[in-house]
Structure formats: C-alpha cells, structure tokens
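Every protein chain but one is kept in place in this view of the complex.
Naming follows writing order (A and B), and every chain is counted from residue 1.
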Amino acid sequence: MVETAGPAADTTILRWIPLFPLAAAVIHGVLLGLLRRPLARRATYWLSCGAVAASFLVSLFAFSQLLGLPEGQRAMVDDVYTWIGAGKFSAEAAFLLDPISAVMILIVTFVGFLIHVYSIGYMDDDHREDKGFQRFFCYLNLFTFSMLVLVLADNLVLMFLGWEGVGLCSYLLIGFWYSDRWNAYCGMKAFVVNRIGDFGFLVGIFLLFAALADVGHPTVAYREIAAAFPSITDRLVQIPAWLGGGEWKLATVIGLCFFVGAAGKSAQIPLYIWLPDAMAGPTPVSALIHAATMVTAGVYMVCRMSFLYEAAPGASAVIAWTGALTALFAATIAIVQTDIKKVLAYSTVSQLGYMILAAGCGGYAAAMFHLGTHAFFKALLFLGSGAVIFAMHHEQNTDKMGGLWSTIPRTGAVFLVGVIAISGIPPFSGFFSKDEILLSAYVAERVPGHLWIWGIGVFTALLTALYMFRVYFRTFHGVTRVPPDQMRKMHEAPATMLQPLYVLAVFAALAGLAGLPQVYGDWLGIPDSNSLGHFLAPALPAGHGEHEVSHALELQLSLLAVAAASAGFGLAWWLYIRSPELPARMRETLAGLHRVLVNKYYVDELYDALFVRPLIWVSDRVLYRGVDAGLIDQVAVGGTARAVQAFAARGLKYAQSGLAQSYLILMVVGTVAIVGWLLR
Amino acid sequence: MSAAAVLFYVFAAMTVVAALGMVLNVRNTVASAMSLVVAMIALAGIYVILEAHLVAVIQILVYAGAIVVLFLFVVMLLNLRSDAFAVPRSRLVKLLGMVVTGWILWVFVRLLPGSLPAVKALPEGFGGFRDVGRELFTSFVLPFEVTSFLLLAAIVGAVVLAKRRID
Partner (left out) sequence: MPVPLEHVIGLSAVLFAIGTIGALTRRNLVVIMMSIELMLNAVNLALLGFSRAWADPTGQIFVLMVITVAAAEVAVGLGILISLFRNRDSVNVEDVSLLKW
C-alpha cells in the first residue's frame, strides 16, 4: 500500500477540487431557489463552466504535485474536518489523492468541463417550454461535486455520500424536463434501482466495519482498512439456512455485497435496466453521467477495494462472469435498436461489462485504462449524437435519418472517430484498452472458465463494431430518409457544441498512448511505454497481464481481436451499404428473434411482473388500504374518536344537568369522602 | 345537671325543630323564614350559655334582625307564596336518604367522644365586649378592616344588581 506524502506537497489544495463546483451549485441554488432572481445566460455559463475549469486546473496541479513524489509514496491526504466522531470511530471529511483517484479526477473534470461547454449550445435550444437553463447548470455542478467527492474520498462513508449524491443528481437530471411524465418516471426508475444497489453496498460496509472493529480497528478509511485487512482475510462467516447455508469467506461475502452496489451504479445484470431509460434526459446528461462518470463509480469502487477482491476469488469470479455476460447481452440488444441514443446506452452497458470483467479477472489497471478511453469516446459519441439530434430538430430515430454526411460532415467526422475508437480498431484508443482487458481475461487462471470469458469478449468486440458501424452508416450514409426541404435547411451545430467534440476526438484517438503496451513500445523504441500502468501499479495489487505472457502471444491475441472488429465492420458495411435490403429480409425471416431483441429480452416486463406489480399491490391493498386507511385511520384514530364521542354523548353528557343542586350533591359527596379518608 | 345544661338542651331542641320546620315546610315560604328566625334566636341563647355574650347579641341584631328580614323583604317583593315546585320523590328515596343521614350522624357521634383535647378553665371577662373588642382591634385588625371593604363591595354589587335598569 502507498505511504503518506512527506511535507513536500501542499495537500490543502485537494479540497478545492470538489469545492469549486459545489460553490457554483450553491450560488445557482440560492439565486434561483431562494431569491428567485435567475442569472443571465452568460453569467450562468461563465460561473458553471468556470467552476469546473477551475477544478480541472487544480486537479492538474495536484497531479503534478503527486508526480513529484517518489513512486512508492504517491499519496496526498487533505483532512478537512472530522465529520463524524463517535468514540474510537471517526469518519473524516478527508480527500485522498493517489494514482487511482488522480486518474479519475482528471477524467471527471476534463470531460466534465467539455460537456459543460457543450451544454451551453445544446440547452440553448428553445424546443421545450421549460427552459430551466440555470437549473440545468446548477444540477450539473452539483453532480460534478458529488462525483469528485466520491472519487476523492479517503473513506467509505464519505464515498457513500458522493455515491448517493450522484444518484440524486442523476435523478434530477434524467427527469430534467419533468413536465413530461415519462421523463419523471425514468428518473425515478434510475433512482430506485440505484437504491437497491446502494443497499448491498451499505451491507458490505457494515460487514467490513464490524469485522475490523472486532479485531480492534474500527475504521472506514481505505488506507487503514487495507493495512488492517490481513487480520481478517481468513475469517469465515455462517450463511443462514434460508439463504443456502454453509460457511463462506467473509471477504467473499463483503465483496459480493459491494458488487451489488457496483452493479447498480455501473448498470450490470441484473440492475442495468435504468440506463437505457435514462436516455430520457438531455444528451449532455447522458454523456456526462451515463457514459463518462457516474456509471464508472462502480468500477472505481471495485478497483479501490482491489485488496479485498484479491482475497476473495469467489467474488472476483462472479464479477468477471457478470461483466462478460452483461457485455454480450447488451451488445445483442444494441444491434437492433433504432433510436440513436438507445444504441449508445446499451453500448455503455456493454463497455461497462468489459471494465467489470477486467476487474473481476484482476486486471484493475486495464479496467481503469478502459474507463478513461471509454470516457473520451463515449462522451464523444453521445455529444456527437446530440449534434445530430440538434441538426435533426430533436429527432432521434435513425429510421428517419440517412445520408447526413452531405449536410453535417463535421459531426459525421467526429462521430466516425468515436465509432472507430469504440470498435477497437488500431491505432485509436479503444483498441489498446480493450486489448488489455482481453489479455487480463486470458491470463486469469483463478477465474473458472476464463478462456470462455475471453471468447465472449472477442465475440462481443465483433458485435460492438457491428452495431456501432450500423448506427454510423444508417445515420450518415446510404439513401436518405429525411424529407428534402429539411435536408436543405439542415446545418451543423454551433461552435460551442462542435469544439468540445473536436477536443474529445483528439483524445479518443490518441489516449491509447498513455497505456501503450510494452510490445508496441519496443517497436517504437519507447522504454516503459505503459505509463498509465506504471503509474497505477503501486496503488493496485500485483498486476497480471503483460508480465505473464510473451510478446508473441500478446500480438496474436491482439490480432484476433482486430480481426473480430474488422469482421464486425465488414458485416455492417455489407448490410447497410452494400445490400441495404438485406436487413429488412433478415428481420422478416428471424422475426421472433428480432422481436425478442428489440424488446430487450422482455427483462423490464419480467421485473414488472415479478417485483413491481406485487410490490405495488402490497403497498396499495395491504399497506395503504389495509393498514393506513383501515387500521390506522378507521380503527385507531377514527375508532378512538368514535369511542370517546359515544362515551361522551351517551354517558358523560348527562352529568351536565345544569342544575346547581346536582353539582352540589357531588361536591358534598366528594367532601365527605375526602374528609372521611383523612380521618380514617 | 345545672340550669345552664337544661337550658342548653331546651334551646338545642328548639333549634332543631325550627330548622326542620324551615327545611320541610313546602307550602309557605314566609313560614320557612319565620322558622329560621326562631332557630337563630335559639342559637343566640346557646351562644350565651357558651359564654359568647357579644357574639350572641350580634347574632340577634344582625342575623335574626337584618338578614332574615332581608329574606322576608325579598319574599314579599317577589310575592312568593308557596313552593309549588316540590318534586314528588319516591318514598324509597326519602327513606334511603334518612337512613344514610342517620347512619352518618351516628358514626360521627360514636367517634367523637375521646378524640377531643381537654377543656380548659375560663379567664374572667371572657366573651364580653371588652375582651373581644381588644382582640378584634389588636391581633385581628387586618381582617376587620378587610371585611369593611367586603361590605362595601357587597353594597355596591347589590345595588347594581337590583336596579331596574342600568343606564
């Protein structure tokens, strides 16, 4: 584990990274919510974008400070104050900058900044009645703050605060145009499903804390947990009979609980259902939250707790397989979707599956690498689709597009960069990161069936290329399905939208260089080419992958992956450019399969029938009508009232006869009784 | 038995009979008032036997002479004749009431002897106006003055209440 920094670095700068966006959000909130004096547009964007830009600059500075520290000691802690203090236990509001969090904050602030700038142009559109310009930026800033807290926290409790914060902001932002009920419903769905994951996360935290407290280390700070962890590694825990019974390793149980949380946030099976519906939010939201940052929180968490997962091979295996299956599952659904954003949503689920898969196989660095490259190209793709949607006046269905290259070539070009990157075609970034993942799966001996996982990864790469190029071709090439007068009036998005796209395109193309595997480094004559890997290495358990496989084998595996991707590209080109009538015919012959895929394997309907409806039924019939309206209102409250009323009206009332003499009698009797008792 | 004792019992009997006469007389309100006068006077006699001479005189002057007279004034003013308001009560209730009352009194009488402190000897002039007067104007001068206020308030109150119209 990494040692604490010496006096050379000034750690108090860390608190400014989340504080700038928080300040902006609070200012917006107070102005808009309390004082009801909205800011002018320009002021709003300067404030919000400026805050995130400031965060980015501070992050860069902190990163440079971190680099200045010797390799084994790269950790800076900024303890702002003691948030919770209870006896021996304390949860500090403290920020930890180590290689993992450094990578995360750079991604979050940089991509976040670009998306903020993009939103200036996108949200300026007068399409919807409730413009809510300032509200949008307020929520975006709040989200950025929460995400930064999540990533910079030095303990589980503060991280959970950020975790919940991003969940809240995602609810607010998905349901941003809340006047449309469907959007509100999607926001709620995201929040509720996340909550289920959070429950697992919390149970994990409790179990971990209880075990640590048992051995005398009641702490939730990562570094302390990592240090104390060896003393509980071999603990066993008894599973209650109704859950299956038996004795499991505590580490495995904790790992699985944490993974439930990760599955919720990072949209893995079975909790991925919220992400596709989250596309109801504005496109910048989809880009920021559901591609680049929030959904990666699960992956981040698993990497943070890597020391735990190294001791829990059972949990790791579950994680690896879940990731692999999710990647495949989502890719199959993406192939038949017609809404451009839905394709990207399922693509995100699939790519997250890759990252989770890597984490399960012990390739934490590979997962982080893909997290980074994915942030760039997915944000690029989402923002690009936003530009398309903007040009198409908020039409999202690719059935109505086609041939747009002639009218919006710039958008098309950046979109193409993203597509190539995600398909894993060299030399763009996706190729390198995906390869690392596949490699880690290939060498993960301790995960049963790891070669199958590798196979699924390769096949999914084919599907990825297929559906991405399908979207690209259907949108920008081929015969256009757009009415001619609309084509004539179509123009590119404004500069505030296009410029971030260019920047992202550059990164999507070149980010691979950060983690260039040594085999290529040798070709290019760069020693230690995998800078990212080396940077992360001290913070992660002994890495797998590069060192265990010969360069030759590595190249062969890469070639296989590229072949798969190319096959996907070829298939897409053939189906959508060469013989465009084929897809329609295939749809007819495989109508059943097509229907299943388009309806996303009916998973939503299944959950609805299994969980949602029974729960609503119980809530309505039993809890609401039975207990609340019946037992409490009618019987307890009403019954008491009626009883008192009956007693008073039929009994007590007659004591008020109005006759002074009756009252007098009572007085006399009372007095006699009292005096008699006193004289007893 | 000394003469005083005999007189005491005679007066006591008179008081009780007069009291009963007042309470049980239903038909004639004026007769009730007159019975009350008799009771008051008999009580004054008892007071004398108890060496409370000043109080006895005051009893006759104020109580029998003013208060009951006031009652009579009101009865005559309002022309109240009979108490035609008697509520027929069942015999059983009357019997029960009498039994209970008798029982309470008998218990009381049984318990009382032996529970009182010893009787003391009387100083000279006890109960006379000098003795009472001295006490009244030294130890109890405050209550004395306060009752004068009380009487003032009562006078004002009575006048206001009985006026025909408040202007």
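Note that contacts are C-beta pairs under 8 Å (C-beta built on N, C-alpha and C of every residue); 3 or more make two chains touch, one makes a residue touch a chain.
What you see is a predicted model, and the numbers here were worked out from it, not measured in a lab.
*Asks:* Quick one: which of A:242, A:654 or A:677 touches the chain that's been left out?
*Replies:* Candidates A:242, A:654 or A:677; residue touching the omitted chain: A:654.
*Asks:* Give me the chain A residues in contact with the hidden chain, please.
*Replies:* 653-654, 656-661, 664-665, 668
*Asks:* Touching the hidden chain in the full complex, which residues of chain B are there? Just list them.
*Replies:* So the residues of chain B touching the unseen chain are 2, 4-5, 8-9, 12, 15-16, 19-20, 22-23, 29, 32-33, 36, 39-40, 43, 46-47, 49-52, 54-55, 58-59, 62-63, 66-68, 70-71, 74-75, 77-78, 80, 83, 85-87, 97, 101, 104-105, 108-109, 112-113, 116-117, 119-123, 126-127, 131-132, 135-136, 139-140, 143, 147, 150-151, 153-155, 157-162.
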